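Complex shown without one protein chain; remaining protein chains in place.
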Amino acid sequence: MGVHDALSARIAERSGFRGLWASGLGISSVLGMRDANEASWSQVLAAVESMASATDVPILVDGDSGYGSFNNFRIFVRRLCRLGLAGVCIEDRLFPKENSFSASNHKLAEIDEFCGRIRAGKDSQTSDSFSIVARVEALVAGVGLDEALRRARAYHGAGADAILIHSKRKDPEEILAFARIWDNRCPLLIVPTTFWNTPASVFRTGGISAVIWANQGLRATITAFSETCAHVLAQESVSALEERIASLDELFGLLEYGELRAAERRYNDGSSFRQERRTDEFR
Amino acid sequence: MGVHDALSARIAERSGFRGLWASGLGISSVLGMRDANEASWSQVLAAVESMASATDVPILVDGDSGYGSFNNFRIFVRRLCRLGLAGVCIEDRLFPKENSFSASNHKLAEIDEFCGRIRAGKDSQTSDSFSIVARVEALVAGVGLDEALRRARAYHGAGADAILIHSKRKDPEEILAFARIWDNRCPLLIVPTTFWNTPASVFRTGGISAVIWANQGLRATITAFSETCAHVLAQESVSALEERIASLDELFGLLEYGELRAAERRYNDGSSFRQERRTDEFR
Amino acid sequence: MGVHDALSARIAERSGFRGLWASGLGISSVLGMRDANEASWSQVLAAVESMASATDVPILVDGDSGYGSFNNFRIFVRRLCRLGLAGVCIEDRLFPKENSFSASNHKLAEIDEFCGRIRAGKDSQTSDSFSIVARVEALVAGVGLDEALRRARAYHGAGADAILIHSKRKDPEEILAFARIWDNRCPLLIVPTTFWNTPASVFRTGGISAVIWANQGLRATITAFSETCAHVLAQESVSALEERIASLDELFGLLEYGELRAAERRYNDGSSFRQERRTDEFR
Partner (left out) sequence: MGVHDALSARIAERSGFRGLWASGLGISSVLGMRDANEASWSQVLAAVESMASATDVPILVDGDSGYGSFNNFRIFVRRLCRLGLAGVCIEDRLFPKENSFSASNHKLAEIDEFCGRIRAGKDSQTSDSFSIVARVEALVAGVGLDEALRRARAYHGAGADAILIHSKRKDPEEILAFARIWDNRCPLLIVPTTFWNTPASVFRTGGISAVIWANQGLRATITAFSETCAHVLAQESVSALEERIASLDELFGLLEYGELRAAERRYNDGSSFRQERRTDEFR
């Protein structure tokens, strides 16, 4: 499940997802920035750090194109490993990139140079279980299935642990064709943002290892927030909303306010500051 | 309107709100932290910086109790002024504080010490139009209307530009009683989280200058994100959601992706990197 | 004077410098990173924010090549204006860049693309007094005086307020030749790191507006810290050092600890926390 901040990560984990996608589009959007490398790698890192602190499930980080050269990417990989993230996805484009669905043109990186980025990342990871997923943008760029396969093979050969094969068609045909030929050489991930209408069973039988619902949650929050704004402005009241939105207690439950209360008893005899309590005794 | 990140700030501005409340509960929640000064003042500052960069309307920042002593508060005020925020609200409690609706006990600051914080803040602001709002927690703490008034008068005397009188009752009676006696000595703000059922007309005629809908938007996003998660897990599909959630184009519109495209034409002849375009010419 | 953190900025200001250079080499070095865009633009921004908070003199920020495309640069410019910095210098190279004195090869940006970055920066500044300095790396890249002049003219035409003409020769001849032909079309800045042996009078009469001593201060601190380490390890004592290093009182004076004491008296009756003092009364 795609998440965009620590709260959405916590909700997704509580809902039962066993893995999270730290969406680059999501992280930049909540920062008020466009998915065109406007947010710096260290801002992205701060965002995923808060996600990792708030959850226990593996988080795959959307690393865009690696924020520059192989050197920028390996700096990012080292920091992710230090923070305990599960893996990073890097796509075969140049810096700065633009979102796959908004870009006016779509330049791909040279295969050799991109393989250098992957190798630099693999050589720099400090945890054995860390995964690097190579995202192939060839189908999005419209250069064809053969080129997509050629790239996927090269990236896998350079050390990529999995391939994310991306498409912006409304049907899954080119993805499924890719998967057939790929024949499970390594795990395949997809992001069915445009071909959302395909049943999961098709992916399951088609050789896809994982589906990333990258931005539907974010888009649902945009609608919900917009509608709340419109309602409040029009009605000058939240009365009709109260029943339909999470209560404060639900929020407090999500973030475990009860644990803080229990910890105060354990570490502080119930007062949040010992000196306050003591002062009371003299009143 | 209460906002919790730059995206919600942008939405609220686009919806027509002429002023925003950078909610401490909201900012800490999206960081996965509890509203008990778990987020540092510099993390809050980074959040409001991104809100200010993404909007043009005035933003009043929830400054909790000022993050420590008068000295911590004035450091925060100087940074807010530098970033162009419109004002800050400080409440008469100690550090670390807990959310008014979740705290097990509710200690108030000494009046003199809190007035020192206000004066330090006013002396430190570098913009004449910057406002410091003093939040009176006396009614929440249950120490009565007289104490609330005594505190409000002292805070106003110390330089507070407005008073936020807080209550956690389900009816507005104590707020309205306060406002009657206060008699518009300076603007009064309220946060009707618990007495949400009161029509705005009551506040309007009752001497209240502004109403802050602090967390309804955030709570709506929690519901929306949770429901999306549950739906995806249950259905393994987003088909039924697509019609009900914002499209990617709406998101791109909110964050003005079109401006980036236009700027590329203006500054770059339409390619995001001149050297890429040039390379193409040789292909 | 080149500075690398807020403390060095404060020292340089106190020493009498009327303008500071926030050195990219310096900032990245104290972060333990190489001057090859390893530090993100937001890390650089945080560093210059602390410098600006600690000083009152104008600070010119070393903006490397602008951290990517025209779009990354204008984001950086907007943030600098918001923080009150005096200006930024941008050099005509690609992202990621490497330090002019360490790079193995030295690629220059295309003139048109770089002019686009300058124009985007000028169009984005929100303060009239903000300056954008274009740094010409043509001499360092070894492509000759004519190319350097051609570039400087184009950059000035695109809106650059001043030109920084860089050289890595040990003598100032090519710089002086450039200045003669440039004929004060706009102010010229230089960084005589390699041609340090030239007297300032030569620059003064040669048409140079300002000299940046970019890294000598940083390099002096490296020597001082290294010698302190060696001494402590060898002697297991600091006795011989005490007379030669700044006292704690000098440090406290630099950072105005006395002001904090005075402010405590003004805002807090001399105790750093009112509740502490009150508690005392009962002891």
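Read from first to last, the chains carry the letters A, B and C; within each, the first residue is number 1.
Quick note on the criterion: a residue touches a chain if its C-beta (ideal position, glycine included) is under 8 Å from a C-beta of that chain, and two chains touch if they have at least 3 such contacts.
Just so you know, these numbers come straight off a predicted model, no measurement behind them.
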Requested in this report: Using the touch definition up top, pick the residue from A:129, A:184, A:247 or A:268 that touches the left-out chain.
Outcome: A:268
Query - Residues belonging to chain C that touch the chain removed from view - result: 1, 5-12, 15-17, 25, 29-34, 36, 46, 50-51, 53-55, 94, 96, 98-99, 101-105, 107, 193, 196-197, 199-201, 213, 215-230, 232-233, 236-239, 241-242, 244-248, 250-252, 254-257, 260-261, 264, 270-273, 276
Report summary line: Had the left-out chain been drawn, it would touch chain A at residues 52-53, 69-71, 74, 78-79, 82-84, 94, 109-110, 112-113, 116-117, 119-120, 260, 263-264, 266-269, 272-275, 278
Report summary line: Residue positions on chain B contacting the omitted chain are 33, 36-38, 40-43, 67-69, 71-72, 75, 95-96, 275-276, 278-279, 282
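Assume only the chains that are shown with their structure count from here on.
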Report summary line: Between chain B and chain C, the Cα-mean centres are separated in Å by 35
**Report entry** Multi-partner residues of chain C (each touching 2 or more other chains)
**Finding:** 69, 71, 275, 278
